[in-house]
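Here the complex is missing one protein chain, while the rest keep their positions.
Up next is chain A:
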Amino acid sequence: MHADIDFSHYLKSTGAGFVHLDLAVEGINCAGCMAKIERNLSTIPDVTSARVNLTDSRLALEWKAGALDPALFVSRLAELGYKAYPFERDDAETLEARRAQGLLRRLGVAAFAAMNVMMLSIPVWSGNVSDMLPEQRDFFHWLSALIVLPAAAYSAQPFFSSALSALRARGVNMDVPISIGIVLALATSVIETINHAEHAYFDAAVMLIAFLLAGRYLDQNMRRRTRAFAGNLAALKAETATKFVSPTEIKTVPAAAIRPGDIVLLRPGERCAVDGNVIEGRSEVDQSLITGETLPAMVTPGSAVFAGTLVRSGTLRVRASAASGGTLLDEISRLLDHALQARSRYLRLAERASRLYAPVVHATALLTMLGWLAWGASFHDSIVTAIAVLIITCPCALGLAIPAVQTVASGALFGSGVLLNSGDAIERIAEIDRVIFDKTGTLTLPELDVANLADIPDDVVRLAGRLALSSRHPVAAAVARYAGAASPLPDIQEEPGQGVHGLHDGRPIRLGRPSFCGADDLANEILCRDPEASVVAFSHGESRYAFAVRQRLRPDAAEVVAGLVRMGVAVEIVSGDREPAVRLASETLGVHEWRAEVSPVDKIDRIEELVRQGCKVLMVGDGLNDAPALAAAHASMSPVTATHMSQAVADAVFLGERLAPVLAAVKVSRKALRLMRQNLWLAIVYNVLAVPIAIAGLVTPLIAAAAMSGSSVIVMLNALRARARETI
């Protein structure tokens, strides 16, 4: 079925007459899959390379240009039982991957330097108590300097540049004390070596860099992995568009290949993959994913349509535009910019900690120096002692305290179906005390569902389902899906805008509008009970039935709401949909606070009102109309079915049909924040114990090295506790 997709957008020429294609493959989860796919595809003639990446569930293929049709691979994989879609690494993912690799390279350099310096340090430490000649010691110190200085200059760059940019912005972050500690430790060691002194701290400095880089690399790698997974999800959605390649000829292309100005064709039952303006045709469209409104709207030439719009009745030609045109979109972009500015003012826990930490530590070092001077020590000794204070307090543990927990917690969240978008999402989600849910697409599932299956005999449902297969109307498609129908009835005609009809067992059979099937009374009965349902009627001979098709609540929505309330989190529904629909959902879920027919501006106003009352709000929403509110809230989450813009601004995206990931996110984040605080306290306790030794002037390089690695390991081990699975 994908054989007609145009792959040319994804093919990359590698030179020398070969082409390269990346596929995201669903269902690769073991070594067996890997071997099966690689062996099978390698046997195709002209394929030069087929390599599976198990970590990212991807397949890289290379073959002789022009020799093969890429669709062959997709169909071959389908035979093996895997769904595959071409994908393109987006910029964000490429950036994360490059950063992770850069950090790993620096970590490698620092680790090798640390190992080699340790080899030189141990003889010095043991020589100091036995019979090492001062010349030999100096020689070993100079060798250490030779290894450490270039290694530190290269591998500590991330800390230096981050500290510099913080200082330029007149702020302090954790990298400022770290950089000061590293630079001072190295400078003192060089000066001490020149002066033939006993102690040098090259080993401690480079070990500190290696530990911190290890923490950062793990953090970055988790982020890269999440991005790669999100990239696969986007590819597996396989959004395609039907593009006019000439005024009369159409071609199915991936949505990513559509450029502004292209004209695309939208047929009934299709979801629009691009933003644009209608240039021809009229249709009812379902914009519930975008505005939250479940009632269909009418579009005519000139109307704006957005990615995610479902076409219900007519065929449309749409000119794709670059994020402009619609007044809704303009307004939302403006609100969004404003809200994002406010969010960037959030101070992360690490920044708050370092704001307190840096001045205290630096003041202690200064006081130590002044104290020793007053006590009558020489200027040189006072300075060396003060620097020893700075080295021992250099926040190795502090620098790891937060990233280590973050890495472990985002791994745990990944396991429960939550992908984090932003680095400080965990902290912000942990702090919330109120959740605002959007209704359509968030509390409810984006797909339509038949609500009254229980009232209709099974054989009728099956027959109606088979008949519905002949219609492209989304409401009929829901009936077909729910009936589990696979074989369409023969000789069925479609009456545009009315329904489908034909003959079955010698009796006329119809499915469509209630009036088309003569079932108006049944339909009215349903609409009285459930005003937001769409009714599709079915008649076979004289018997008539009506299916109530509506959006269904996520299966565990009520449990999740109850769970949140148990945790002391207030729950509220704010929706753009009409009042009866919102009231019904609120009553079903046991939510007492709800608002209906809320515009994007009013959503933000509601959040700001809550902020003034001192609430910290987690906004969970999916529509384009939710995007500004998602950005304005203290923290935000979107389902993976949300519009592109909402997913981009949300702090986290959750997968699947269930709402449980929202509850899991709050639980894991709270636990993680607790561990982060604990880790900070551990780091402080370590300092309280170590600083007096440093102030007393008793710190040897051996003590410094042991204290640094000891505290780092303790903090790392404590962080691993975030892995303990939450029972939800």
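Side notes on the structure shown:
By our rule, a residue touches a chain if its C-beta (ideal position, glycine included) is under 8 Å from a C-beta of that chain, and two chains touch if they have at least 3 such contacts; residues count from 1.
Simple rule for what comes next: contacts and distances are computed from a predicted model.
Per the UniProt record, the absent chain's protein name among "Cbb3-type cytochrome oxidase assembly protein CcoS", "NitT/TauT family transport system permease protein", "SpoVR family protein" or "Sulfane dehydrogenase subunit SoxC" is "Cbb3-type cytochrome oxidase assembly protein CcoS". Screening A:19, A:109, A:361 or A:680 for touch with the missing chain picks out A:109.
Only one of A:14, A:43 or A:195 touches the chain withheld from this view, namely A:43. Across the interface with the omitted chain, chain A contributes residues 30-31, 34-35, 38-39, 42-43, 47-56, 101, 104-105, 108-109, 112, 115-116, 119, 136, 139, 143, 147.
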